[in-house]
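With one protein chain withheld, the remaining protein chains of the complex are depicted in position.
Chain lettering (A and B) follows the sequence in which the chains are written, and residue indices restart at 1 in each chain.
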Amino acid sequence: MPAYATNMRMKFPIIALALEIITIILFAVFVVYDDGKVFQDVHVMIFIGFGFLMTFLKRYGFSSVGINLLLAAFGLQWGLLMQGLWHLEDGKIKVNILKIINADFSTATVLISFGAVLGKTSPVQLLIMTILEITIFSINEHLVANVLAANDVGASMIIHAFGAYFGLAVARVLYRPGLKNGHDNDGSVYHSDLFAMIGTVFLWMFWPSFNSAIAEPGLPQLTAVINTYFSLAACVLSAYAISSLVEHRGKLDMVHIQNATLAGGVAVGTCADMNIGPFGAMLIGLVAGVVSTLGFKFLSPILSSKLGIQDTCGVHNLHGMPGILGGLAGIVAVALGKKDGGNAAMQAAALASSLGFALVGGAATGLIMKLPFWGQPPDQNCYDDSIYWEVPEEEEEHEESLTHADHSKNKAEV
Amino acid sequence: MPAYATNMRMKFPIIALALEIITIILFAVFVVYDDGKVFQDVHVMIFIGFGFLMTFLKRYGFSSVGINLLLAAFGLQWGLLMQGLWHLEDGKIKVNILKIINADFSTATVLISFGAVLGKTSPVQLLIMTILEITIFSINEHLVANVLAANDVGASMIIHAFGAYFGLAVARVLYRPGLKNGHDNDGSVYHSDLFAMIGTVFLWMFWPSFNSAIAEPGLPQLTAVINTYFSLAACVLSAYAISSLVEHRGKLDMVHIQNATLAGGVAVGTCADMNIGPFGAMLIGLVAGVVSTLGFKFLSPILSSKLGIQDTCGVHNLHGMPGILGGLAGIVAVALGKKDGGNAAMQAAALASSLGFALVGGAATGLIMKLPFWGQPPDQNCYDDSIYWEVPEEEEEHEESLTHADHSKNKAEV
Partner (left out) sequence: MPAYATNMRMKFPIIALALEIITIILFAVFVVYDDGKVFQDVHVMIFIGFGFLMTFLKRYGFSSVGINLLLAAFGLQWGLLMQGLWHLEDGKIKVNILKIINADFSTATVLISFGAVLGKTSPVQLLIMTILEITIFSINEHLVANVLAANDVGASMIIHAFGAYFGLAVARVLYRPGLKNGHDNDGSVYHSDLFAMIGTVFLWMFWPSFNSAIAEPGLPQLTAVINTYFSLAACVLSAYAISSLVEHRGKLDMVHIQNATLAGGVAVGTCADMNIGPFGAMLIGLVAGVVSTLGFKFLSPILSSKLGIQDTCGVHNLHGMPGILGGLAGIVAVALGKKDGGNAAMQAAALASSLGFALVGGAATGLIMKLPFWGQPPDQNCYDDSIYWEVPEEEEEHEESLTHADHSKNKAEV
């Protein structure tokens, strides 16, 4: 298999260690302590939430939670540097809890994009994506927050829409014609769906903390908690309702439940701290649940077959469309005067900037990731942990089933 | 199968969406922001704790964690309205974090009752139960807290005993003679028991937050944390000891460990913020662990065979008897002067009220749920996700085992 140098023995350790050592040197030069706030809820979303949400694939759980940990652990260090460079004090980045929360946030963009390319990329490719995506994210974030002075407290635009469209652009560049008819391992088993629900529920529960973490303390922060809490609650009902409506015999589909129930958290992000009323938040959540579920059912297959965008986790439905919805809701809310000092034009510019940086940055990053020596897996080894992980033998159920069949056959033939 | 209209295609989406839209309208009319406190620990208990605790069934994990999410997401909205109607300010419900905690609490009653009927009810039946139970709960809560002015800081009576006996009354009305000899799917497998332990341990860890969440800040709140912490710790020892004592060869039984270890949290609820001493809390926990474990071993089979109460999760043992024990402990503690301003007669009235509303309300709710058009599952499809969920093929182990056997047989016969 000369085209697929998937042996990671030298390239992964060298790149991973080199990155860490460079990062430490940069920390030695730039980073000192400052003081702080709580961050653990966001941390749980990044490491448990995103990590387990992606364990739904039957043979890709090690990578989902393991590579999620790797990318987030590196990403938070890189994010602290990239974000901090815009705000040096005496040539130093003063670390405090707010900076740590923002570093965690910056990794979320990468983890969203990871969802789009899940199962089809090597750890080395993903480390490269992490560096490039966080760097580009930091530029866009600076532009949106400081130059345009737009509101995006829960980051519907700068994290969710950005991460989704960046990942979709990468996925488009890495299009694999060989997977257009699907892949045996691109699906769940009963237990893997339950593992994924650990991710879903932790994301769902702690989303109010995500959307309020960097809000102004006091009423705006409380408003962000309450709006997010009710938007998510309403979103659950609409996601379940639409799932049952579009599936065979009114059944529920785990893909929808695992993902679309969270769309309300994404979509209410931009206006989470605005005075939109709890019912306004619920309307946003309701619509997000509908849009997201319909996206999974009807739009994703079209993106894959017509546009060559193979979006493994459906990030377009959970982060992409709900992120845009959040940006639009923010424009409307600001135009209606729900946020003191807001400017609807700047909100629109922020949305456009986030989408632009995501698509262009993602396409460029995809081209770099496509270079042949990063060890991407051949089609037949996609969605399979065993190409990059030592996997324990004989317990994987499909494997086991084959073994059984063979054993029985042998016995029968004797 | 004309008697069982289990196709949820129109009825579930319509009811779920209609409920959500009505709720949003009610929010638009009634609900505005106020200000706040932490709530995430209670949130984790409701969504991860209750949800995963019920995943012990081998083929019912999607429903356990998924329908738990649905009922809790709807219930917290409905609970906020029902509880808020007793405390309108200028015709509005002012939402703050305390109200959110109470809304989460109100859903706990439904999730406890859900445990009693787990595997035997449709999502539509359960949404109806949610509306009715939370409405009745809110009346009883108002009576106990405001009219009787009884103490029940950790809600042994108004949540645990109420939720359990409400659910048991529903289960009695929905009695299924066809299940009196058990059901193949009414049991666990190795992995499902481990998923359930995620629920157990999160409930166990965060129970001190549950029992102290609405306590007066300062010493009463700290007392509630400490009493619950030690009651639970003592309860673990007695639950393990009694499990080993009553099982074959001194083995431990997962059903006891998953549930009876939590009984100390239930039973110490009413007097959590009283000056009963850490050792008093431990005695309550010790007794609760014993009562709960013995209930699982000896009482549940009798309730099922003699009284027609088929209690899937054994909520009588985890919430029912320990809840009553908590109410009784509260009467004694107040009579002994452990709570300033407490009145033992009012405590007794609160316990009686909670049980009365639960049994009558549950029976009435059960009769409504029994109406034939809510899509309850036929006996043979009980405890099986596949009737209401799209379930991935061939990975479920029992299924797989049948498939293997068939394959082998075919091969052998050839």
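Quick note on the criterion: a contact is a pair of C-beta atoms (placed from the backbone, for glycine too) under 8 Å apart; a residue touches a chain by one contact, two chains touch by 3 or more.
The model shown is predicted, which means the values in this text are computed figures rather than measured ones.
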>> Residue by residue, what part of subunit B touches the chain that was omitted?
In response: 41, 58, 187-191, 193-194, 197-198, 201-202, 204-206, 208-209, 218-219, 222-223, 225-226, 229-230, 232-234, 236-238, 240-242, 244-245, 247-254, 257, 261, 275, 277-279, 282-283, 286, 397-398, 401, 404-405, 408-409, 411-412
> Tell me, which residues in subunit A touch the chain that this view leaves out?
Replying inline: 6-14, 16-17, 19-21, 23-25, 27-28, 31-33, 35-36, 40, 43-44, 47-48, 51-52, 55, 59, 61-62, 65-66, 69-70, 73-74, 76-77, 95-97, 100, 123, 191, 195, 198, 388-392, 394-397, 400, 403-404, 407-408, 411-412, 414
